[in-house]
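Take a look at the following structure, please.
So, chain A:
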Amino acid sequence: MTALLHIKDFSAAYGEVPVVSSVSLDLKAGEIMALTGRNGMGKTTLLRGIMGLTPVRRGTMQFAAEDIAAQTTEMNSRAGIAYVPAGREIFGSLSVRENLIMCARGGEVGNAWTFERVMALFPRLGERINHGGKQLSGGEQQMLAIGRALMTNPRILLIDEATEGLAPLVAREIWRTLSEICASGMSAIIVDRDLKRLSRIVSGVAVMFRGEIAFAGTPAALLSDDALVRKYIGL
Partner candidate 1 sequence: MSTFFFFVQLLNAIQYALILYLVASGLTLLLGIMGVINLAHGAFYMVGAYIAFAVVQQFGNFWLTLPAGILIGLALGALIEKFLLSRLEGADHLSQVLLSFGLILLINEGQRLIFGNDPHGVEVPKILAASIPLSNTLSYPVYRLFVCAVGIVFIIAIGLIMAKSRIGMMLRASAENRDMARAMGIDVKFVYLGVTAVGIACTVLAGVIAAPLASVYPGMGDQVLIQSFVVIVLGGIGSLSGALVGSLLLGLVDAFGKQFFPNYAAFLVYAAMIAVLIVRPQGLVRSRGT
Partner candidate 2 sequence: MRKTDLLITRRSALKAVGGAAATGLLVRAFPTPAIAQAAPLRIGFMLPYTGTYASLAKNIDGAFRQYVEEKGGKLGGRSLEYVMVDDQAEPSKATDNMNKLVDRDKVDVVVGTVHSGVQMAMVKIARESGKLMIIPNAGADDATRSACAPNIFRTSFSNWQPCFPVGKVMAEKGHKTAMTITWKYAAGEEDVRAFKEGFGAVGGSVIGELYVPFPEVEFQSFLTQIAEKKPDAVFAFFAGGGAVKFVKDYAAAGLKKSVPLYGPGFLTDGTLQAQGEAAEGLLTTLHYADDLDNPTDKKFREGFKKKFNADADVYAVQGYDSAALLGVGLEAVKGDMKAADAMYKAMGAAKIDSPRGPLSFSASHNPIQNIYLREVKNGKNTFVKIAHANLADPGTGCKMS
């Protein structure tokens, strides 16, 4: 089976400064991958690159066997890539309901994400359905950002900093829903520093260091090597 997402020698830069260089990565349909590493190592840039928000400087990038390196962000979104950015970036001037239904796009019959299904996944959002986006707590904003991404019925979910800055209780709820989403057959790349939680839902993990992939393998292999974890993740 060919990869759903195929990245080879991807490089990106801000101005003159290279941020990501020669990254190669493959993700099969239904596969969940963790992306981790210290701050400023290029994880966000890689995700933005896949989404088309950061221009590809070199390399190839294919999604569902289509070349997407030169595609616009909105074309990528329609092709089935959804993005949950690190800062949540929900639309503060829109209510919770509006944030969701604005993004709705039809999916596979029977398995499509609908407004009701997202509500069922995040009951807490249901309580705040008419509140403005800016009035939500951090955890609620993250739920909304994930829900919004689901409403586009993507084939792959890119989640940056899934639980950063959230209270432990809220983080636990996010993890619960993430595993539920992943279990539904969705592909995903999840960026987070919580290796333990990650390892329960992902099948592979990649560690970024100074713009390159320094380690790729199973979560177990990474966790068993303390030196590796200390060097690249700093726990």
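A word on the picks: all candidates are chains of the complex that A comes from, given by their letters.
Going forward, contacts are C-beta pairs under 8 Å (C-beta built on N, C-alpha and C of every residue); 3 or more make two chains touch, one makes a residue touch a chain; residues count from 1.
For clarity, every value in this text was computed on a predicted model and none was experimentally measured.
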Among 1 or 2, which chain makes contact with chain A in the assembled complex? 1
Using the touch rule from the top, collect the residues of chain A that touch candidate 1 in their complex. 51-53, 72-74, 77-78, 82-83, 85, 89-94, 98, 101-103, 105, 148-149, 152
